Each structure stands twice: as C-alpha cells, then as structure tokens.
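The other protein chains are all here in position, but one chain of the complex has been omitted.
So, chain A:
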Amino acid sequence: MALPKTLQPSLTPDELTFLAEEEEISIVPLFSMTRIRLLSGIYGSFQPPSSSKVPLWLAISLKRKRKCRIVPPIWLNVETLQTLLKNEKERGEEFGRLPGRRFVEVSKVLLDVAPDDLAQPALLRSLLKDLREVRQAKIRLGLQSEGVMQGSYLQVTNLTPIELTELKPFLVKAMGMMQALEPRRDEAEGDE
C-alpha cells in the first residue's frame, strides 16, 4: 500500500525527530559565511565568535562537518534535569511539564551528535533516562487504574508527542474494542 503498515498507526519516532529538527537552536560557527537563504528562512551571517540561530537540522549538518559548536538549550544541563526529575517524582500521578514539546527528540539528537558541546553528557544521558522511566512508570500505573478504559476520553496533558506515540496504538485499539462492546452500537466498528 501507499503507506506501509508500520507507519499507519501514528508518526514514528524517526518522523517525529524529523519534525523536531525544524526547531531553532543557537550555534557558534567556526567559520565565516555570509547569509544563507533557505526555504524556511534566512540564516546567518555566520561570524565566528558571535552565535546565530538556525534550525536544528542545519546545526547538526554543520556540526558533523565540524563547522560549528552547538549552544545547548537552557534546559539541557545537569541542574535543570535534576530539578525536573525531582519534580516528576514528587508530583505523584500527575505528569510534570517538560521544557518544550520536542524535549525528548532534541535532547537525543544533541547527545548523539554533539556530546562534546554538552557538560557531562554521560550524566545527562542517565538523567534523561531516569526521567523517562519515571514517566513511563506513571503511564503504566495510570493505565491500570480503574476508569481509564471505561470512557472514550483521556486527558494526557504534559505528555509529549513522542511519549504518546508509544501509547497511541494501544489506546486506540482498546477504545475501539470498548466501543464495539458497548450495548448501543452506533456504527462504531468497521475501521481498524
């Protein structure tokens, strides 16, 4: 088919990362170049010690060619992540608010491509992992709680798109099932 089965349920993490690469980030170029005009806007000019804002994909591309240093977003440091993690643990069942909806994707890309521009990348990685685990545990707990599967509505505020991507196929299927089992069937079945 036009769209392979694996892509049908929702956007994949790779696709989400692709979208996240449109987010802007600051870089300090290691070369000078006049302004460049791209479809998404005009960037530059690039002049060594001063920083400029570019889309993430451009930053990665330059970084791979060793032509820039990426300035990490303000939230990507040990202190902020520790605070986030602490809040996340203290909040009980509720989900903490992450800085930015592409938080996961952006931090992953930066850790992969520019670990040398980050302070203590190993620690950052492990904090991000802890954060993710705490949130996943909450999701699992939330799904077990009574009532979640009863209705056909769920408030999932503060969960980022990539986290929801993991959940969506399951939830959609479960809800479809519940609808099919409802006594009064209003054309609920059929699709998927």
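In the analysis below, contacts are C-beta pairs under 8 Å (C-beta built on N, C-alpha and C of every residue); 3 or more make two chains touch, one makes a residue touch a chain; residues count from 1.
As a working rule, contacts and distances are computed from a predicted model.
J.: The chain dropped from view, which UniProt name applies: "Exosome complex component RRP41", "DNA repair protein RAD51 homolog 3", "DNA replication complex GINS protein SLD5" or "SAGA-associated factor 11"?
T.: "DNA replication complex GINS protein SLD5"
J.: Of the listed residues A:Arg35, A:Lys86 or A:Lys129, which contacts the missing chain in the full complex?
T.: Considering all chains, including the one not shown, the answer is A:Arg35.
J.: Touching residues of chain A against the unshown chain: what are they?
T.: Given the touch definition above, chain A has residues 1-4, 7-8, 10-11, 14-15, 17-19, 21-22, 33-42, 57-58, 60-61, 64-65, 101, 151-159, 161, 164-165, 168, 171-172, 175-176, 179, 186-192 touching the missing chain.
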